[in-house]
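With one protein chain held back, the other chains of the complex are shown just where they sit.
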Amino acid sequence: MNGPFGLNTWSMLTLKVLESKNLTKWYGKEVLALNNISFEVDEGDFFVIIGPSGCGKSTLLKVIAGLLDYNAGELFIKGTDVKQIPPHKRDISMMLENYALFPHMSVFNNISFGLKMLGKDRSTFDKDVKDSLKLVGMEGYENRSPLELSGGQRQRVALARALVVNPGVLLLDEPLSHVDYRLQRKLMEELKLLHQRLGTTFILTTHVQEHGLSLAETLMVMNTGVIEQIGKPNEIYTRPQTVFAARFVGDINLFSGEVSGKQGGVYAVKTALGELKVAAAAGKDYTGHKLAYGVRPEAIVVGEEALKCENHVQAKGINSYYFGNAVECVFEMTGGVTMKATMAPEVAPTLMHDRAVLGWSARDSMLIEKPSVIEGLNIEEVIYGK
Amino acid sequence: MAQGPVPSPGKKTSGFRIGGYSSYLLLVPGLAIATIFMILPLAIMTVVSFYTTAPSSTGYLKIFTAQNYIDFFTAPNTPTLLLNTFSLALIAAVICFAFGFPLAYFLTFRIKNATFKNYVITLLIVPFLIDASIRTVAWIAILGRDGIVNYALLSLGAIHSPITALLFSRNTLYIIWLQTYIVFMEFPIYLAMNRIDPDLISAAKVLKAPPHRVLYDIVFKLSLPGIICGFVFVFVSTLGDYVTPNLWAGGVQTLGLSISRYSDNFLWPYASVLSTMLLIISVIVLFISFKVVDIRKLVYE
Partner (left out) sequence: MECTRMKLSDIGIRAYIAILILLIYTPIILMVVLSTNTSGRISFPYEGFTTKWYNGKPSGFEYGSYISAYYDWAFWIAFQNTVYVAFAAAIMTTIIVTTVAMTLRHRIFGRNALFYIILLGFLVPGVALGLGNNILFGIMNWQFTWWIAAMLDTVYAVPFGLILMMARFDPDLMLYERAASVLRASPLSVFRRITLPLIRWEVVSAAIFGFVLAWGELIRTSFVARGTGVISTYISTQLAINPITPKWYAVGTIITGISIIALVFMGFVLSRGQK
C-alpha cells in the first residue's frame, strides 16, 4: 500500500523493518535471479535466508543493500520505498562474503570509515571504534593492517565495521562460509549473542542449512529465485510445505505415493515400500492424490520396538556412519529402495548386513503435496532426481 | 621432538625455481643491453660534461674542468630555461592526468565488453604511431594561418585577418603532447584500477560513502601506483621531447631543444652538461614519486 511520498504507512505502523513485494530481477535477458519475491521482516528479528548456491540469496541481499537494481516490484525499508535511494542513504549496513577490508587503511581507519562518511565528529571516533572492537573481541588491533590478520580476525573487523554505524538492518552475506568448522560454531554463538545484545535486525544468508536452523528466528528457504517457504525453523522442519523445503532443511526419507484411503484420522498411502500410514491433518482430504511421503531419519526405530509401530518394514543394513553422539545407518529394502535412520550409538545394530525391522509412527510421518513452489515440476523427478 | 629447520615467519618459499644459477643466466641479455646502451652512455656523458670544449676531432679535450657547469649556472637564460622545461613537462603531465584518469575509470568500470575495451586502447595508440613530426605538422591544418580554425573564424566574421599566434603557443604543445602521451598515462592507471577488488567499492557504498567519496577514498587511492607511474612516464617523456617545441613553441626554449642544438654543432661537453641537468631533474622526480608510492605493487605481490 503506497501512501504519499512513497511511504508505506502500514509497514511503518506495524514495525516491519523490511518489506518486499513482487521483487523481480533479471540478469541481462536470460537469467531470472529473483522471481516475484514477496516477504516481510519484523523489527529486531534474526532473519536467515537459506538455499542452494545460485538460488538468488546473495542477489537478494545486494538488492536490499542497494548494490544491485531490480526490474520490477517494490522494496520498502522502514516504510520508505527505496527504488531511488542509493546504498549510502539507506539505513542498512553490510558484511560482505569476502569481508572486503580496505587494504590501504589500518583497522582503525577501516572501522571509522563509515563514521567518517556520515560526517560524525572526529573526536568521537576513538571511543566508537574501541567499543566496536570490544564487541567483536578484537581490542588492541586498531593500528594493524588488514593484511596482517587471519581470516577469522578479518571477519570480526568487517563485522565491527558494519556495526559501528548503528544500522537499522545488518546484512550478512554468507558469513560462515570461509571459516573452518570449529570457528563456525564459535561464530554462530557470537552472532546470536550480538543480536541479543544489540537488538538490531539481522538478515543473514547461508547455504548450510544447519546454520540456518540454529541461528534463525525466522527462516526463509529459497530456490532459484523463488521462496519455497518462510516460517519459524521448527515449523519448516516439522511441516515442510514442499518437497524441496523438506529436502533442503534437514535430512529426510522420501517416497512417492498415492493416498488410497482414510481411516480414523490416518491416511493409507501406497508406496514402493508397501502401504504406509501417515496422520491426517484437518482440512483438505488427500484421498486419491499422488504425493510425497516422508519420514525423518531420527523418527525411525530399529528392532523389537519397530514391530510395535504403525509402519514397519523389513530391511537389511548396508552401511553406517558414526558421528560420536549418533549413528546414521543406511538400510536397503526389497526393490533396492534405501532408507536412512539415525539413532543413539547404543541402539544401533552392531552387525551390518543383518536383517532388521524398521519402524515409525504415523504421527511422525508427513505428506507433502507440492514438489516445489516452481511450477511444472514432476514430483517424482524432484524426489528421486532426474 | 626432532624437527627440520622451520622457515621463519616472514620468509615465503619462492615457488618454482629454474634451478639455482639459471635464473641469473636468464638475466644476461637484459642486463647486458641495459648496461651497454644505457648505464655506460649515461656514465660517459656525465664524464664528458666535465671535459673542455675545443675544436678537435672529437669536439672536446680530455681535460677536466668545471667551467662548463659554471657557464651553465651563470648564464642569464638558465633559470628561465630550467623553469620552462620543468613547468612545461609538469603541466603536460597534469593535463594528461586530467584526461587519462576519467578515461581509465570509464574503461575499467563502465565498459564490460572486453573487445570494446581493447579497441579503445588500440585507438589511443594510433596517434603514437604516426610519426612524431607528422603528428605535429597535422596541427597546421587546424591552427595554422590557413587552417580550419582561422577559416571558420574568418567566414563567421569574428576576425578580419588570420591569427598566426594560434600555432605558436604553449597550448599547442600541450595538446600535441596530450595526443601523444595520453596512452602512457592511461595504461598504468587502467592496470592499477583493474586490480581493485570490486567488493571494496560495494563495501564503501554500504558504509555510507557517497559516489564522490568512493571515487576518492577507494578508486583514487588504490590506483595511486598507476597514477604516479603514468605521471612520471609523461613527465619524463615531455621533459626530453625537443621535437615538438622545435616546431611550435614559438620561442619557448627547453633544455631538450638546447641539447639538440649543441649536439648538432658537436659541442659535446656543453650538451652533456645540459643533458646531465635533465637527468638530475628526472632522477629527483623519480625518487620523490617512488617514495610516495610503491610501483612494485603494480607488478608483483
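Residue numbering begins at 1 within each chain, and the chains themselves are lettered A and B in the order written.
By our rule, contacts are C-beta pairs under 8 Å (C-beta built on N, C-alpha and C of every residue); 3 or more make two chains touch, one makes a residue touch a chain.
Here the structure is a predicted model, which is why all the values come from computation and not from measurement.
Checked against the hidden chain, the listed residues B:Asn84, B:Gln179, B:Ser202 or B:Ser223 yield one contact partner: B:Gln179. Where chain B meets the missing chain, the touching residues are 12, 14-19, 22-24, 26-27, 29-31, 33-34, 36-45, 48, 58, 99, 102-103, 105-106, 110, 114-115, 118-119, 121-135, 137-142, 144-148, 150-151, 175, 178-179, 182, 184, 187-188, 191, 195, 211, 229, 232-233, 236-237, 239-243, 247, 255-256, 259-260, 263, 268, 271-272, 275-276, 278-279, 282, 286, 295-296, 298-300.
Keep in mind that, in the parts below, only the chains that are shown with their structure count from here on.
Against chain A, the residues of chain B that register as touching in their complex are 197, 199-200, 202-211, 213, 217-218, 221-222. Of all residues in chain A, only 62, 65-67, 86-89, 92-94, 96-98, 100-104, 113-114, 117-118, 161-162, 165, 171 touch chain B in the complex they form.
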